[in-house]
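To start, the structure itself, in structure tokens.
As you look at this complex, bear in mind that one protein chain is not there, while each of the others sits in place.
Read from first to last, the chains carry the letters A, B and C; within each, the first residue is number 1.
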């Protein structure tokens, strides 16, 4: 299939590579063009701007924030400028409101939008082990399905409204961060009470906290390995701000959210912009003078 | 083996029954004696007081709070009154400080204490599917091991200091409640933004939140089935107070804990003493006028 | 003096009237023109657009949010469109970042900006009892001083950087709301423990909490008189969002802020958009089932 692919960051590059290796023809674009080099070496073609991708059968985009996503869609050389009936698959973690707006615009031009944000870190993207949360029309989702199977281990369809996928992704990130915070508080309590963090983690993950995320983050917290960032704290902050926006719009109080936001601000203030979002655990330890 | 068994509540009764059915001789005691009837019908003998259990090879106790546990150990007819070298296995979720104190007292009389609180609701106790967090001397733990295998699906040893098992149990309950709160906040956000709770839960539990507790509590939250209580809110409040005590003693701030405590107080204030601790989700919904 | 005056809401109208009654010539503008009628009746002249005010000796503006303020300054018929060296006195509670941006634009046109947000409710504006927090160049502040004396009881100069006045105003609103929340929690605790709210308030305000705001809000909380709104909850929410933006930009965690934001969201969700911001006290009572 002829695929346009926009956004070749830590997540986008390995996803695009997996599509190329599965035999698809990719036309790729990235804001800083040097990131296209390894993809071109692997067989991709360079697009001259986002709009240039719109003529492909399908266009994937995976960008870091609302501003970048808005620019790709509505900017001067954006996908929507040439009024082509594009099928756009947005994989970015961006606001449901923007996705809703993009969907309407694509449909008004005879195209369609699928929203398909993913759970998984860069290593999972390389290993094609992503979880894909996909929303859109059945017809468009059916079209995407074989491509999703190449890049992920499982796709969950969450209905016809694209923005629902983004809301669910944001809820997931909020819940991951809540899990990390609760683990950090428990570990700090254990440490200050003379119980080894490893003993605590082993007891919990081998009984009721069997989800791999507890094991993964538990190890990071024990080794205090917050740099280099797997998922940088400012991106975590951005996600908590997106949750916050939805919470404000829908008039939903979320007490855990306030704490998570504060702790990620502390982590950035104390450790710098380049720490992992799990460095909120460092904040918890410092507050207890336990580090 | 001749076993003394003290405390025949929702958890104690099925555990004792499993021991009887495995062929052990039980001498049972409960504050309100009518709860001994079904056990006696199953072959147990009635003890006239806790002290009367102390002559058995081993004594199990599982009680609802520190006061009850203290009374069983140090009270006028308590286990420690006859100065018998008892091996006492306490399965209660009580304060690490009390367990430490009980351990010292038993050892000073030539006996020993194993602390073995469990994860699992009454149904898991009936099905012998409990997870047992056990701490004590290797020798005493080896002695208990075959009995633990009868009543649980897995035993995790967490070291020689009995109170460590209680700290870990309390951390586990704190983390379960944090998981329920985060799920409740996410579900409320979804509901108020037009995304179905079931869709959210399915997307999360089939990808990254695979631990069964998310599925179990997710269903309770969707059905809003907070009565009858599987684990009553006042017991949850008691556990959060025990965590709070350890946090104060060890000078450990725990921001999530404050929120959990407040929400369980609200749940009791709004719904009564007999709701499940997961009714904190109801509080979250009411705060958003989403119920 | 010839004064342009933009924004004739609950605060702007009485301020403008006080200036007219002191003998100044006002040219007034408001988005919905019917609000100019009483002012014209009092002697003011109608401006045809914001830009039309720019030719006066000095222009006051007092608007409800960043969007309105931005439009007045930078919009198609905004003050800055005619490149006139205007002295603009912004009294709006808006973001420090926008004020900084407006100041730079006015100065680049040979004009100047004074930021002068006020403390006080509409009744205080009518009575010319406002407190004015003013920042800007000494020269411009000296020029404004006689006018400030007409509309307020006291002006506090807080330096040369206009945005500092806005930051201080936002801090003040954050602290007022914190005071209301703490009073609400204390009153609810008293009520649920059998102590009369009035007794509590009297004991506190006649000893250590002598600032009038405790008395004022204390009465509102006792009478539960949250409608009609003196200061509407959505405006309070807007202010907390502005504080939140500054906190995020400057990497400053503010734990009280998260709670205030959540309670004002609850108040709006439960009571509607037209309640006073002090209805956060209602949320506190409902959470305790004390209403």
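Definition applied: a contact is a pair of C-beta atoms (placed from the backbone, for glycine too) under 8 Å apart; a residue touches a chain by one contact, two chains touch by 3 or more.
Everything numeric in this text was worked out from a predicted model, so none of it was measured.
Of the candidate positions C:18, C:61, C:140 or C:188, contact with the hidden chain is made by C:188.
Residue-wise, the contact with the chain that is not shown comes from A:266, picked out of A:36, A:140 or A:266. Where chain A meets the omitted chain, the residues involved are 255, 262, 265-266, 269-270, 283, 286-290. One chain of the complex is left out; on chain C, the residues touching it are 96, 119, 131, 133, 154, 156, 158-159, 161, 164, 167-168, 171-172, 174-176, 178-179, 181-183, 185-186, 188-190, 192-196, 199-200, 202-204, 206-214, 243, 246-247, 249-257, 259, 263, 284, 287-290. Taking the whole complex into account, chain B touches the unshown chain at residues 237, 241, 244, 247-248, 251-255, 257-259, 261-263, 265-266, 268-269.
Definition applied: only the chains that are shown with their structure count from here on.
Touching chain A and chain B at once are the following chains: C. Among the remaining chains, the Cα-based centre furthest from that of chain B is the centre of C. Rotating chain B by 180 degrees superposes its CA atoms on those of chain C, with the angle stated to the nearest 5.
Because chain A and chain C share one sequence, their contact can be compared position by position; here over half of the interface residue numbers appear on both sides.
A separation of 53 Å divides the Cα centre of chain B from that of chain C.
With each centre defined as the average position of its C-alpha atoms, the distance from chain A to chain C rounds to 39 Å. Counting partner chains per residue, chain C has residues 255, 262, 265-266, 269 touching two or more of them.
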